[in-house]
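Just dropping this structure here.
Omission of a single protein chain aside, the complex is shown with its protein chains in their original locations.
Up next, chain A:
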Amino acid sequence: MKALTKLTRWLAAMALGCMLAFAVHAQGNLEVDSPAISALKASMQKRHAQLAPLYASGAIGFATDGSIALRDASLLPLAQRGGASALVAAENADRSALYREIARANQHPEWEVDIRNTFAQRWIDRAQAGWWVQRGGAWVKK
């Protein structure tokens, strides 16, 4: 069981890595790395182990603005909702920093909004089946 949990986490981390990689490969000028970007990706991958079950349950979904959102907290026990809310806030802080850092690494800080939009679409496209994503302002289960 423990091995299965580890495997699941590993697969989830790999999936996130692929999502990041695909997102970066989406535009040549986004294929950039820096220690700050690596630190952010590492932080996000570490958190992903906690977030993946919440994506799968539908409690948290991928929003159209490149952030994640507490979509349906009722799927969680009351005592876990505050923690989930804090996870969402921390993940969104990292995501915003990631978009800024990629823009900076490209020497174009003004690209932040475009980068955010590109990532938002890629996060949604690459989300696993059964996860919830926002489309046209509405939540949709993939």
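Note that in this section a contact is a pair of C-beta atoms (placed from the backbone, for glycine too) under 8 Å apart; a residue touches a chain by one contact, two chains touch by 3 or more; residues count from 1.
We adopt the following convention: contacts and distances are computed from a predicted model.
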*asked:* Since a chain is absent, check the UniProt entry for it and pick the matching name: "Cytochrome c oxidase subunit 1", "Acetyl-CoA acetyltransferase", "Dicarboxylate transport domain-containing protein" or "Cell envelope integrity protein TolA".
replied: "Dicarboxylate transport domain-containing protein"
*List the residues of chain A that touch the chain left out of this view.*
34-37, 39-40, 42-43, 70-76, 78-79, 81-82, 85-86, 88-90, 92-94, 96-98, 100-101, 104
